[in-house]
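Before we start, here is the structure in question, set down as structure tokens.
Apart from one protein chain that is not included, each protein chain of the complex appears where it belongs.
Labels run A, B and C following the written order; every chain starts at residue 1.
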Amino acid sequence: MSDHHRSEWQTSVSRVDEGKVLIRGYDLESLIGGQSFTSSCYLLLRGRLPSPGEERALDAVLNAVLDYALLKPGTVAARYAVSANPSMVAGLAAAVLSVGSYTLAPEDTARFASAAYERHLAAGTSLTETAGAIVADARARKERIPGIGHPLFKGVDPRAQKLKQVAVAEGLWSDRAELYEHVHRAFVDAIGKPDIPINDVGMMALVMLELGFTPDEMTGLAVLSTLPGVIAHVSEELASGRRIRTVPDDQVDYTAIEPRDFTTDRRIAGWDDIT
Amino acid sequence: MSDHHRSEWQTSVSRVDEGKVLIRGYDLESLIGGQSFTSSCYLLLRGRLPSPGEERALDAVLNAVLDYALLKPGTVAARYAVSANPSMVAGLAAAVLSVGSYTLAPEDTARFASAAYERHLAAGTSLTETAGAIVADARARKERIPGIGHPLFKGVDPRAQKLKQVAVAEGLWSDRAELYEHVHRAFVDAIGKPDIPINDVGMMALVMLELGFTPDEMTGLAVLSTLPGVIAHVSEELASGRRIRTVPDDQVDYTAIEPRDFTTDRRIAGWDDIT
Amino acid sequence: MSDHHRSEWQTSVSRVDEGKVLIRGYDLESLIGGQSFTSSCYLLLRGRLPSPGEERALDAVLNAVLDYALLKPGTVAARYAVSANPSMVAGLAAAVLSVGSYTLAPEDTARFASAAYERHLAAGTSLTETAGAIVADARARKERIPGIGHPLFKGVDPRAQKLKQVAVAEGLWSDRAELYEHVHRAFVDAIGKPDIPINDVGMMALVMLELGFTPDEMTGLAVLSTLPGVIAHVSEELASGRRIRTVPDDQVDYTAIEPRDFTTDRRIAGWDDIT
Partner (left out) sequence: MSDHHRSEWQTSVSRVDEGKVLIRGYDLESLIGGQSFTSSCYLLLRGRLPSPGEERALDAVLNAVLDYALLKPGTVAARYAVSANPSMVAGLAAAVLSVGSYTLAPEDTARFASAAYERHLAAGTSLTETAGAIVADARARKERIPGIGHPLFKGVDPRAQKLKQVAVAEGLWSDRAELYEHVHRAFVDAIGKPDIPINDVGMMALVMLELGFTPDEMTGLAVLSTLPGVIAHVSEELASGRRIRTVPDDQVDYTAIEPRDFTTDRRIAGWDDIT
């Protein structure tokens, strides 16, 4: 059509037409009972059906974090929220909002690993040589390497290693992932802290890169992967009937709040309305 | 321990101990690559591993909605939000917040179906007789039956029927679900609108009841099931580079906003500060 | 226009036209420096400028809660959230989501007080008699009276009394508010707990009823009134540089999470994929 009018909205995710819901072109009816939720997740983001190996790798990614007791801020935020507003939806949203640059952000690692690999391809050096150059630069600029370190795990993060093992078994481990491991090794040796491991979120980023997701989608998948745990915690909190959680006074330093006199201070501030 | 002190928090979802993350007692490492995300979802909520049939039914539930183009308010809210605040997390939260009593709320149907079945057990009548009595009462009180009706589907919601088919095949279809169908049939016949179908959310509720989830958990799972679609839409919106979506003026009636004079009206309202 | 087409959207809040932003008809330029934020708040919701007395009453309402240290769940949720996602916007949203039926919900009291007054007008009895009848009914149905009781304040909630004092001084205290006080008095006497006071949120509801706000708007104003405190707390938390707040282990009972063997249990659950 030559005079095509561009609409306000463009989308290729799904379409509802003649009594059919088409998900990336597939009739929704055929997906229900036809494939796993993980496969549908892959389909929605990548626009095509996954192979069995891709599904196994994505399942491993989505299982890599799952839950982390009351040591994850989003879980605690959600439980506080529903102790005041007893709503599953409010609790889930509070947990979603607690994902950001300090936690569960594979996108930083993904961007770093991608950029490193592009540099590698441009340089034409060996993986070891490229890694050395990258580490030297990072140290000169006092930059950290994203995706490494964990308060609990030293030497190795066993969750990350299990995830890598699945990815390798499915052929989803490229030179790009390999280079990142070289960079990690060179960096922790250089700073003299060889027991800092690649963490689970870092490894999730490497595997999701192989699966073809964008950095934004990775963050979305990281959020998704933690939601079943949050649902469980919110369900537990709501069932407990606890109302209005507070922070006990003995855990708080109420500093620098000495009583002051409002009338006096308001007059000093220039107001003449005090009688 | 006789002098046990009750802590501020109680949880049985997961525990981090001696370098292990235990999810409902299972080492997280064994779950990565050991079972699907859907199985882990079941484990986190029900506290035990699902059977293969339970996993298939939950997969079908999680696939029942998936995405609904730009006809789902939460998707549109998310796209508006990220056109101003280009953040995946903000977009997902906006979509989560758009789940409520008008949409994606299986909990109403679940509570209704549970109560109906308890009445059935107490009455000792046949499913048909109980259904008739329930419908008579609902009509007398001018109450609606939750979980029925859809703007697109008449006669049958094919997604709902496919979901039922999976549940029946897995032996997850009890008299409770059967009774709800009787109630639906009696109700739509009674009001003379026999082509109002059980909708997908209603059917999700019936199957999730068989799987043993609580109403709150059902809402959580309904939110979870739509997130991959939301991730896809937010990814699409962010990739489009579109900034600051608005509603075009030709779609808005700006009613009853005639220009008014502030100085005059403020004086009329009793203020003498206008010079 | 006879063939008027009804648009998708209708609004009378504001309009942007010919280089002017008209807020309920007033040029935004005239409001900047022309009146207080509280007056603009009144204007946006009620559609007209407030009198000086109405502004003073609304100011008192918006000051009635302000902040409540770390004893308000939303504040704590916000601080947990930003310790993971260092974003003011995320923190504010987490706090907003923590407003609900257990806290800061004047709408329940407002609906109760309105219904009570309608009953009074219909009955034609004295305030005391109507209050007695309402309390008798509430006790027979084992219902509570919304807007009363506070963990800290016994006998009287001084914030509530100060707020009432302002409203009375501005002539914003009608028989409707008076009746609610009668109901409160009769109820706490009847249950033998005369030191349960009308709380601040209950009193906010009474005054906002006099100011003409709807129950939904009251909830919105209650959220608004707490936001400056939340901004202060989030600012404090972000400035502290604290990352990834957790709940210390000694405050948690990790119950019923005994280690279990995945391989064994998965086989028992009916899976034959374990080798």
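Some notes on this structure:
Basically, a contact is a pair of C-beta atoms (placed from the backbone, for glycine too) under 8 Å apart; a residue touches a chain by one contact, two chains touch by 3 or more.
Owing to the predicted nature of the structure, the values given are computational and were not obtained by experimental measurement.
Which of C:L163, C:L209 or C:I257 touches the hidden chain is settled by the complete complex: it is C:L163. When the omitted chain is restored, the residue from B:V21, B:L45, B:L97 or B:M218 that touches it is B:L97.
Interface with the hidden chain, as seen from chain A, comprises residues 6-15, 17, 22, 24-27, 30-31, 34-35, 48-53, 85, 89-90, 93, 97, 247, 250-260, 262-263, 265-266, 268-271. For chain C, the residues touching the chain absent from view are 8-16, 19, 21, 23, 28-29, 31-38, 40-41, 44-45, 56, 58-60, 62-64, 66-71, 88-90, 92-93, 96-97, 99-100, 152-153, 158-159, 162-163, 165-166, 214, 216-217, 219-221, 223-225, 227-236, 238-240, 248.
Mapped onto chain B, the footprint of the missing chain covers residues 69-74, 76-78, 80-81, 83-87, 90, 93-94, 97-104, 151, 243-247, 252, 254.
Note that only the chains that are shown with their structure count from here on.
The touch graph of the protein chains shown is complete. For this pair, chain A with chain B, the centres built from the Cα atoms lie 23 Å apart. Chain A and chain C, compared by their mean Cα positions, are separated by 32 Å.
Annotation for chain B: residues 8-15, 31, 34-35, 89-90, 93, 97 touch two or more other chains.
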